[in-house]
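One chain of protein is taken out of this complex; the other chains stay put.
On to chain A.
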């Protein structure tokens, strides 16, 4: 969901943002993450999951996730002045549907939503890591 938003609603729609370094940052983070993640799913479905893939899936995120989030936030931030200037995706009063939408404010609220969401997701992944990778260490201790 947030992928589609960043790709279409921000980067594609605000052309001026496309040359920003932050775009490179999140595209790199997403690319590496997805290659590992889908390999993980594929091998799992084939019932032949090499440990290194499982390890990568639950370890690389530690760096990739903050990297991706930084890229995303910087990109949205870079888009703000252009959105404000052009009124992109915004609807103003008066109109016959008596409705308004300010995309600029919406983007700011989206950025703020990262504050509660990011820690929750990050710590969830860390807990998953302990659960999934943790017990293999116990087995080696038993031996």
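Convention: a contact is a pair of C-beta atoms (placed from the backbone, for glycine too) under 8 Å apart; a residue touches a chain by one contact, two chains touch by 3 or more; residues count from 1.
We adopt the following convention: contacts and distances are computed from a predicted model.
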{"item": "Chain left out of the displayed complex - its UniProt protein name, from \"Very-long-chain enoyl-CoA reductase\", \"Trafficking protein particle complex subunit 2-like protein\", \"Immediate early response 3-interacting protein 1\" or \"PRELI domain containing protein 3B\"", "value": "\"Very-long-chain enoyl-CoA reductase\""}
{"item": "Listed residues A:1, A:46, A:93 or A:115, member touching the removed chain", "value": "A:93"}
{"item": "For chain A, residues in touch with the removed chain", "value": "93-100"}
